[in-house]
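Here the complex is missing one protein chain, while the rest keep their positions.
Chain IDs A and B follow the sequence of writing; residue 1 opens each chain.
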Amino acid sequence: MFRSLLFIPSNNPSMLQNADIFSADGIIFDLEDSVDISEKDNARNLLMNYFNEGVNYPSLIVLRINPVDTEFFLSDLELLKTKKVKYVLLPKTDNRSLVVLDKYLCLYEKEFKLNEIKIIALTETTNSIIEINQIAKHKRVEGILLGAEDLCSELEINRTNKGEEILFARSKVIYACTANNIIAIDTPNTLIDNEELIRQDCLNAKNLGMKAKTAIHPNQLEIINKVFSPSKNEINWAIKVIKEKNKNVNKGAFSVEGKMIDKPLLMKAEKIINKAKSYHLI
Amino acid sequence: MKESDKTEIIIESVVAVFFYDQIKATIESTLKELDVKNVIVVVEDKGALDYTIKSRLISAIKRMK
Partner (left out) sequence: MINGVNRFIPDNLNSFKTSDSYLNMKRILINKKEKQFRTVFLNSIESAFDYFKIKSNQCLSFHHHLRNGDSVLQQVCEIVKKRDLRNMHFAPSSIFPSYTNLADLILNENVTNIHTNYINGRVADVIGQGYLKGKLIMNTHGGRARAIESGDLKIDVAFLACPTVDKFGNGTGAFGPSACGTLGYAISDLQYAKKVVLITDNLVDKLDEYQFDGVYVDAVVVVDSIGNSNGIVSGTTKLTKDPIGLKIAKDCANMINHLGLIKNNFSMQTGAGKISLAVVKYIKDIMINNNITGSFASGGITKSYVDLLNKGLFKALYDVQCFDLDAVKSYNINDKHIAMSASKYGNPFEKDPICNQLSFVILGATEIDLDYNVNVTTDSWGNIIGGSGGHADIAYGANVTIIISPLFKSRIPIIKEKVFTVTTPGSDIDILVTERGIAVNPKRKDIQNTLKNSGLPIYTIKELYEIAHSITGVPAKIEHSNRIIGYVEYRDGTYIDCIYQVD
């Protein structure tokens, strides 16, 4: 369960050094777009040594590897043997690349005796949006991240803060994730200084059903965490519901704040409490 | 890094006064681990942690090969 994932370029020692204290719920160590081609080996080495000999680690680690048809793909997967990585973030995910990654993950899990590695699928092409339902059904996929920058590039349209141009893509991701009980993660916002615009973008995503968002700069995390956390009101309501339920254990139905609480609302309340505990809000 | 007829380690660091020995030890143990001999290693350090120094050395060795 997480609200925020922060991208960190793996070739940057001062960011690695502080990775465990940023307020993101998870860190994505990136070996792809934020690392220059001539530095891929450097970045991979640095990350390998950081995972082996560093002292403090973020509680949730995601590794963005290079796409399956690059010369870096297999070497990137070697990092799994450090046993620090929980999710692999696969760029340009589609059915085909998912099959390739799955094959090598099976091999590496056997060779390095690893627990099952899960995948977060980065859907950033029109094709990946079209294939999204199958991607969401894949047994390793536990979350889908929308990559709107590349998508809009392919569509040859402008990316805006209001986001009407990505409404369709966002909705596809959200429905596929929700139907398959995995996490819908929103595309990062490229603004760093404008708190109000970032907040609006987060709210747009949340109100459609996104459950988390990626950040490209630590200064975005406070807003992201706030928007994607249950609100004080929601938490108070959920606490009331659970309290009432415990009072009415033998009764089928009960009411809170003048509303009947049926099974779906009860489950909603339980989800809110779980989240609130997870994020140390209660 | 350069090939040579003996191993020599030159360290220029802004924190030399405090960490010279540690930096030298990291370089020496990494060279040993990778069984690399007869090289001149020049380290220009601005306060990197041990795992960073080690990884930059490993990259330099790999690129040299």
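Note that in this section a contact is a pair of C-beta atoms (placed from the backbone, for glycine too) under 8 Å apart; a residue touches a chain by one contact, two chains touch by 3 or more.
Note that the coordinates shown come from a computational prediction; the quantities given were computed from them, not determined experimentally.
Visitor: For a quick check of understanding: of A:S23, A:Q134 or A:N248, which residue touches the chain that isn't displayed?
Guide: A:S23
Visitor: So which of A:T126, A:S153, A:N219 or A:N248 would be touching the chain we can't see?
Guide: From the options A:T126, A:S153, A:N219 or A:N248, the contact with the absent chain belongs to A:N219.
Visitor: Contacts of chain A with the missing chain: which residues?
Guide: Touching the missing chain: residues 17-18, 21-23, 55-56, 217-219, 280.
Visitor: Identify the residues of chain B touching the omitted chain, counting contacts across the whole complex.
Guide: Counting over the whole complex, chain B touches the hidden chain at residues 14-15, 17-22, 46-50.
Keep in mind that, in the parts below, only the chains that are shown with their structure count from here on.
Visitor: Express in whole angstrom the distance between the two chain centres, defined as the mean CA positions of chain A and chain B.
Guide: 38
Visitor: Can you tell me which positions in chain B touch chain A when the two form their complex?
Guide: So the residues of chain B touching chain A come out as 48-52, 54-56, 58-59, 62-63.
Visitor: Spell out the part of chain A that touches chain B in their complex, as residue ranges.
Guide: By the definition above, chain A touches chain B via 13, 16-17, 41-42, 45-46, 48-50, 52-54.
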